[in-house]
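Encoded as structure tokens, the structure appears first; notes follow it.
In this view, the complex is presented without one of its protein chains, the others remaining in place.
In this document, chain identifiers A and B correspond to the written order of the chains, with residue numbering beginning at 1 in each.
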Amino acid sequence: MTDIPDVADRFSGAIDEVALGKGDYVAGGAKGMPFLSFENPVKRRPLIAGEVFDTLDGYPQLAADMFDGRQKDPVEWALMWKEIGADMICVRLVSTDPSRGGTPPEESAALVKRISDATKLPIIVSGCGVMDLDIPVFTAVAEAVRDSRLILSKADEDDYKRLASVAIANDHIVVGFANLDVNLSKQMNILLTDFGVDRRNMLTDPLMAALGMGLDYSYSVQERIRIAALMGDSMLQIPMLCDCTGAWDVGDAVSDEDPSLGDPRFRATWWEAITALAAVISGADIVVMRGPGAADMLMGYCDELRGEI
Amino acid sequence: MPTAIEFFKLLPKTNCKECGQPTCLAFAMLLSNQKATIDLCPHVASDAKETLEEASAPPVRTVKVGDKDLGGETVLYRHERRFVNPTAYALTASDTLSSDALKERVDYIASLRYDRVGMMFEADMVCLRNNSGDAGTFASKAAELAGIWSKGIVLETRDPAAAEAAATAIKGRRPLIYGADASNLDAMIGAAKAAGCPLGLVCADEKDAVALTERCAAAGFKDLVLDLGASNLKETLERQTVARRAAVRSRFKPLGYPLMNRVGSGEYAVATAVVSTLKYGSLVVFDDLKSYEALPLFTLRQNIYTDPQVPIQVKQDLYPIGDPDEHSPIMFTTNFSLTYFTVRADIEKSKIPVWLQIVNTEGLSVLTAYSAGKFEPERVAEAFEESGVLSKSDGPVIIPGLVTRMSGKLQEIIGRKVIVGTNDSRDIPKHLRSVTGQ
Partner (left out) sequence: MDTDKIAELYPSVPREDIDYLTESVTGADVAGLLRFAKEGSDRAVDLAKRMCAAIDGGTVLTFPETGYGLPTVCAWKGIDTMTASDAIAFLDSLPEPGCSELADGFVAGENAMYAAEIIESITYLDAPEGRAGFVPDRVLRALGLPFVDETIPGAVAFLGGLEDPDAVKRMARDFQGKGMVGLASGDYPAQFAGAGAKLGLDRMFYDVGCFTGTVNAINFDVRAALTFGNISPGDREGLDAYLKKRPKVIIVQTGPIGRLDAALAFAALMHHASIVTGCDLPEVPGALRVCKDPLDMIQVGIEERGIVVKLQPIELPVAYAPSFEGEVVRKPDTYVEAGGNRSVSYEVLLSKKESEVEDGKVTLIGKDLDEMPEGSVTPLALIVEVYGPTMQEDLESVLERRFHSSINFAEGVWHTGQRDNNWVRVSKTSAAAGFRLKDIGTILIHKIKEEFGKVVTRVQATVITDPEEIERRRPEAQKAYDARDERMRGLVDDKVDVFYTCSMCQSFAPEHICIIAPERIGLCGAINWLDAKAGFELDPRGPNQPVDKGAVIDAPKGEWDGVNASVRKETMGRLERMCMYSLMDAPMTSCGCFEVIVAMTVDMQAVVLVDREFTGMTPVGMKFSSLAGSIGGGRQTPGFMGIGKRYITSKRFIEAEGGIARIAWMPRHLKEAVGPELKKRCEEIGMPDLFDKIADETVTDEAEGLMAYMAEVGHPALTMDPLL
């Protein structure tokens, strides 16, 4: 019988390791393509972040029903995520938008502090999406939580200096975002580095498009980033964060109009779990999840993929 | 893959056009892009033909099951080149089922079918299991199945006699016999040869697969599909990666065959299918698959097998969102699929029914299409005309904010007031609410 040729890649590069929160959670470190034990001795599981909102206004009922009422208090909600086994919490501060309540920055900061203290987990902080509104919030949050390295999400090419400054001033982590483009992701990492952000304070978000919403683009962009990083492109060796919650915006995932599509609770869960599986198999080091079922499935699958079950 | 010139060198260069191409060069180009096969050329010298066949064969062999090609893959990553033949999904049916039950089962399998943006997502094959253990029953159920199921068929059995009986019974359908292993291989090869159909090997692992495929090759049989015996996600990922890399990078023939997974049912089966779809599986056989599992899985397959170098486009058409009526707003945008998906999702968020007209801009996004002259008022008006949307609704016509510039002209052509929409799709819900006064 002919021997199978050795197909393991021996890469010269590796993904950076970034310590999160109190330093007890680390993202990145891979030395080979995801989950291939024959070339990647680092068997770190991608970290899974459970998503929590500061208001339920606009949050899908389908997802809300999965949290037993505990979603009504963001701290309880975060604790539930911890019980499920999440490694991190992603706090979305959207009520800071005046049209959604206009919560003052100090209140948002206090909330994040409470969640951080209660869960002791690393926290991803994301804003309402309007940088002018978000910056004061990020500033307040960054100053309120000093005992845990937060992940501030996210800075893009057009407006990254403000958020980067907040991160630098308080030794937090800034997420550089680029829209489905390897070169842009690299450019973003360069811009942040040039601005003075330390590599151990950076994550990259290449935009994880959900299943059926352009997942293919993301999947390939992420594979390319990972390959280039392993081949030695240091400016792409920043650990990757993929937000998979976009799955819940897909009509096919959540629609309850056509009964032949099956129970939307299960369908949405699968939708997100598959999106996340594609994310981790193409190189995600951190994934943000909305549904507890999907997160739980993903945790199991990741553990199994890295040979820990 | 050899270049067009390398193919061209071996062709007769007579430009006889019998292959259907105007020149040998054009034919060579098709060969190098795997869009044609050498047997289309009646004049190629036999030694050259062999060289060409050898050189042009994809590193993963193409194996036909029913009317569907499996394998034929050429690359490791989809950004290098489009993956060729999408993963096929099969569901099992037992040969112990009564005729009615079989019909019911087949109907269920056929019901896993979704029309999405002009594409049909569906289950591909039925896998008939020889639960009866009886060759005759297996053969007659196979024939019965063939009568009510027009697509691919897998015959799952470890019994060469049953395999041969069933496969021969539906010979014209080119079923896949699944169930050859080290113990029954020779007889199974015989059965497959007799019925002229491909054979699925149940291997213990990738090493065993090499041993088995080499035996098959020695027997002159190459229409194989390999089950690498993975029992979990890790093995699925790693074994299939090893096989694909060996085939593509090292042209390692013993593993250069389409891969398949026999999964059961339930959550774990679907997870395995997901990993297999992402990483190199050509066929997944389920014992059961629910609709809420099938739709996302089929969507994944569609996503992974799109051409990475061509922006995916949706068809120029009128897409009603949320049951619009004769007063619902009319919106339009380009046919670049990401644009379409985003706009659609944002309209859906508003919960306001809308007629969404997609205009063919050859897959370009709004601003790119506009500056390339492919998103002009005339084109939009033509699309309106074609779909008749203007007679379906007297609601406001909303133009994407980025191309406000053409609102005057459009208004002139269609003779309807045009309202300026938002620059950013995210703001659509708010805008729609204000436009409709809701």
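By our rule, a residue touches a chain if its C-beta (ideal position, glycine included) is under 8 Å from a C-beta of that chain, and two chains touch if they have at least 3 such contacts.
Quick caveat, the model's predicted, so the values are computed rather than measured.
Enquirer: With the missing chain put back, one of A:Ile168, A:Val250 or A:Ala273 would touch it. Which one?
Expert: A:Ile168
Enquirer: Consider the whole complex, including the chain that is not shown, and state which of B:Asn33, B:Ser183 or B:Ser391 touches that chain.
Expert: Counting the whole complex, the residue in contact with the absent chain is B:Asn33.
Enquirer: Looking at A:Gln71, A:Thr139, A:Thr204 or A:Gln222, which residue reaches the missing chain?
Expert: A:Thr139
Enquirer: Identify the residue among B:Glu80, B:Glu122, B:Asp181 or B:Asp317 that touches the chain left out of the display.
Expert: Touches the omitted chain: B:Glu80.
Enquirer: Going by the touch rule given at the top, which residues of subunit B touch the chain that is not shown?
Expert: Against the missing chain, subunit B presents residues 3-5, 8-9, 13, 15, 21-27, 29, 32-33, 79-81, 309, 367, 370-371, 373, 402-405.
Enquirer: Across the whole complex, list the residues on subunit A that are touched by the chain not included here.
Expert: Residues in contact with the chain left out: 135, 139, 161-162, 164-166, 168-171, 181-184, 187, 190, 195-196, 224, 227-228, 231, 235.
Everything that follows uses one rule, which is that only the chains that are shown with their structure count from here on.
Enquirer: Using Cα averages as centroids, what's the distance between subunit A and subunit B in whole Å?
Expert: Spacing between the chain centres: roughly 30 Å.
Enquirer: Which part of subunit B faces subunit A closely enough to touch in the complex?
Expert: 77-79, 111, 114, 116, 206-207, 210-211, 214, 232-234, 237-238, 241-242, 245-246, 249-250, 252, 254-255, 267, 270-271, 274-275, 278-279, 290-293, 295-297, 299-300, 302-304, 306, 308, 312, 337-338, 341-342, 344-345, 348-349, 426
Enquirer: So in the complex, which bits of subunit A are touching subunit B?
Expert: Residues 1-2, 4-5, 7, 33, 35-38, 129, 209, 211-217, 219-220, 223-224, 227, 249-253, 260-264, 266-267, 270-271, 273-274, 277-278, 281, 297, 301, 304-307, 309 of subunit A touch subunit B in their complex.
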